[in-house]
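Complex shown without one protein chain; remaining protein chains in place.
Chains: A and B, in written order; residue numbering restarts at 1 for each.
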Amino acid sequence: MSQNILLTVLAVFAPFVSIFIIGILTRNHKMLSAFVAILAISLSTVITFYLYFSNMQGVKAETYYFTWLVTDYFSLKFGVLFDALSLGMMIVVCLVSLLVHIYSLGYMHGEKGLARFYAWLSLFSWAMLLFVISPTLLQAFFGWELVGAASFLLIGFWFHKPEAAAAAKKAFVMTRFGDFGFFVGLLILLVSFGNIDFGVLNQLGKSPAVNHSLLTACALLIFMGIMGKSAQFPLHAWLPDAMEGPTPVSALIHAATMVAAGIYLIARAFGFFSSSPFAMEFIAVVGIITSFVAATIALVQDDVKKVMAYSTISQLGLMVSVLGAGGYKAGVFHLFSHAFFKALLFLCAGSLIHHFNTNDMWEMAEKGGVRKMKITLTTLIIGSLALAGIFPMAGFFSKDAIIVAFEQNHKEAFAYLTMLISFMTAYYTFRMIFVLLSPEPAHHHENCHEEHGHSEHHGHDSPYNMTIPLIILAVFSVFFGFLDTPMLGGYFDKFLLNKHEVEHLHWGVMVKSTIVAVAGIAFAYIQFAGKTGRREGFVEKVGFIKNLLVNKYYIDDFYFLLVRGFVIPFATVLNWIDRKIINDTGVNGTGNIVIYSGRFVSRLMNGMLQRYLGTSFAILIFILFLWQII
Amino acid sequence: MNFPILSSILIIPTITVVLILFTKPEQKNTIRVISLIGTGITFLLSVFLMVSYDRSAGGVQFMESVSWIPSYGINYLMGVDGLSVPLVFLNALAIFTGVMVSWHIEERVKEFYALLIFLATGVFGVFMTLDLFFFAIFYEVAVLPMYLLIAIWGSGKNREYAAFKLTLVLFFGSAFVMGGILYLYKAAGLNTFSILELKKSAQFTTNMQSLLFLLFFIGFGSIIPSFPMHTWSPEGHACAPSAVSMLHAGVLMKLGGYGLLRIAIPLLPEGLRDWALVMMALSMCNIVYGAFTAIAQDDMKFMVGFSSVSHMGMVLFGISTMTLTGLNGAAFQMFAHGIVTALYFSSIGAMYNKTHTRMISDLGGIANIMPRAAFFFAVAGMAGLGLPGFAPFVAELMVFIAGVKKYPLFGIISVISVVVTAFYIIRCIQRVYFGKTNPKWEGLPDATNFDVVPLVMLVAALLIFGMFPSLVLDLLQLETRNLVAKLGVM
Partner (left out) sequence: MASSLFPYLLLSLILISLGLVGVFIRRNLVIMLICIELILNGVTINLLAINRFVANGHALGQVIAIFIIALAAAETTIALALIFLTFKHYKEIDAEKLNELKG
């Protein structure tokens, strides 16, 4: 076992140990539990960075297997796949997770179940890392399911809130529905080819002996799981609801890492997916539809977390779409850069929510004081600029890379749609910013101070354990994008693809996308800046579009109808059949036949002693007679 | 002669029962402690058995043989192989935790513990004997006390009906088993009831095998329970006290699968081949229909009961594939499902002791007042819906792999149950444990430290066997390999 593998294993299992330490030893000590969890994830982070710096100039892919289960028919291996992609993803996961761990100290301060919270965070970190390092699809599924469970537990962390409980259920069941496809696809692959690792999986398409329609079917089935986990249309409806969970959780799980697991999986099995042109086409189309749908819904959201949730879906859609179009690097690059700035945005939102005790941007604006939260506001604006794709933020470069990838793969329509989506992205992001920056109503402000005299932190920023993670993420959001520029020698290409020629900058795309993003911001500025009170943007002014968007294209209603109108009635009918037909008719019926035939036979019992005697004597004679014959 | 460990496993619970019978009914704590010690020793012995079973040698070990009725070839023949060792362990775990779970029972404590342990003794006997005659005797011993346990200590107004139905259906099944055994004895004509002897030298014609297999399939199918003889199971679970449900669903149902794997398949491999499709069709009903029906249940124990129907369908499905992976999966599923259901029922019991209702619609927000009970139900639920890391995932994975390989279409249909199971479990967790607490339940105490001990043991077992499935699977494989060899190379 090489050093790299050993360290990777150590990094993955540090949070695993932490779960048990918290669960068994420190569950009654809040701060101690937090300390254990933070220590564990710090260890992972330090190891990951060490691995990165010792392999900075290109990673030699290594795999190592532990045998887990051997039967004569197949053997299940667990292992570690150490390459550039997994190392990059590990850095993202560990870093964001560490920052979220620290941030939660402030955000969840005084929370009763803090030990539980940190145990679940550790569980999530472990499961996610296990997923990231998996060399086989089966192990990926293993981690995939576990992150789902951790997500369920964390969304439902405040389980006493009915909305949180419902959201947790919805998230789990909906992703599980997608996982049905994943599981079937996995089973078919297992049965047809055995427990093969990604290397072999990616080469399958090249072998002529393999049935290509089978591969397409598997790719589509596995993509179904990705649609669930990465919230692709129409299985995206759980993600906005999942915002009921604590905000640090939303930042970690529902923005930066878990929802990106699907993207990671496509990237990991890129060769496999690209062996099926139909599957790739399908993936690209689903991605772009998702992106468009989510971006339009985000236009009218009032809840800051919902805005970000829809924007997450929209960005995930772009990544899926570009991967489907064949833009491997663009998808992965956007995955990483998005992880940083979206985590940043969520944590900023958390800081605001922590401060104002509301999720509604209008109410925040009304209470006033956003401008006084200097660090939060600055980092929020940095994050928004990155999301909108303004130079020199990370989002600018990664979004351009997507557009370039579309153009290079001759999908011009997708490139234009991406432009449209980035226009909407810039618009809804800055709609939020301008609303938050609304001038405070003077009279209201005074009232505010009188009424909320106790809230002495009014006008202050959040505590340092919350702002420092913001600053770190902001730094990443600003500078990460340069990794892909010729200024740094196209470092990202070199690291990820081991490619040495430096790609030149695509000035045309840069100019176009900047114009589009600035137009979006300007549009938002015209409609929202400098005013007070609730106001409507251009979308809300058109009645039917507003209805459509506010009702989220009625997708939630569709699912509600599906469950209430089909699944539960179906179950009720089956239950009725079980009770009435199988039990009452079948089982009790048999019993009743016995009872009635017993009653019939019992008529022979007339209580006449001598008749019984006579009968038995007659039978005796009869038997003797028979015996004679035989 | 070595230390007769198998007879000890059988005799120690028997002695415990006798000791209980000689204790005054008023001395409730003495009775409980006696039961705990007796089952505790048995549990340790079973752990010892599992550890000391020689995995490299395989085969039947720890054999004990005493001639009983030589003229009919009946011997007190005990021995364990890779298939029975895990199940002996499972039963010991279930009865040990079951004794702890029933600590709070105040009514007729003496009779309760005596019957409960008597029942477990019968199950031990079934798992350890290699003589068909003793198999039949122990089988009846295992089934009989259930009637009293449910009818006397059960809950709900339906309990006598449930107990009656359960007993009748199980005896209906055991009549077929008994007939099958006697006919098998006669047809083999070797004047022996020893399974080993029969396995070695009995010859049956194909038609005979088919007929005998049908008898055993009906007999064991009614205890597994296979559709459409499953209706005793949810009702029986629902009315039984927690410990009885644990034993019942955790172990008693496994007698059916065990009987198929121990008697029917090695002796009548042709029979399985004839009936495999029927078995597969019925198991489909179990898996999918059971899972959907579970959604509609309002009583939590009914829900778990139907989930058992669904999960035991996996055992049948695994067997019907007639492949090594399928048989491994089926055997492992018996083991894993035993632990999961024990955990389900004990955690429901921990809540029911306080709330005295299990109606999902009456409950809500229980996690606020009883975080421990909620936690353990959630763990059981996660394990039950096949979350990786827990034992059932491994079993289901193997069954599904074998299923998809052998019957691609039906294999995929059976995977639907994964989604449906997630739906009803998560929905139940949401409606019972999450949300606002009904003021009616405010102030109820949570499970005590003592209550938690059995639950922790079960969770530990789930995790250990989920993460290191080889511990059990290597044992099971020793035997399933022979079965597959009997079935011919598939």
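Here, contacts are C-beta pairs under 8 Å (C-beta built on N, C-alpha and C of every residue); 3 or more make two chains touch, one makes a residue touch a chain.
None of the values given here were measured: they were computed from a predicted structure.
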Quiz item: Considering the full assembly, with which of the depicted chains is the omitted chain in contact?
Solution: A
Exercise. Check the options A:V511, A:M608 or A:I623 and report the residue that touches the missing chain.
Key: A:M608
Practice problem: Could you list which residues of subunit A touch the chain missing from the display? | Solution: 602-610, 613-614, 617
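The working rule: only the chains that are shown with their structure count from here on.
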Quiz item: Of all residues in subunit B, which touch subunit A in the complex?
Solution: 165, 168-169, 228-229, 231-232, 235, 289, 292-297, 323-325, 328, 365, 367-368, 382, 385-389, 393-394, 398, 400-401, 404-405, 408, 411-412, 415-416, 418-419, 422-423, 426-427, 429-430, 433-437, 469-470, 473, 477, 481
Self-check item: Touch list for subunit A against partner subunit B, complex
Solution: 68-74, 141-143, 145-146, 149, 152, 156, 159-162, 164-166, 168-169, 172-173, 176-177, 179-180, 183-184, 187-188, 190-191, 567-568, 570-572, 574-575, 578, 582-583, 586-587, 591
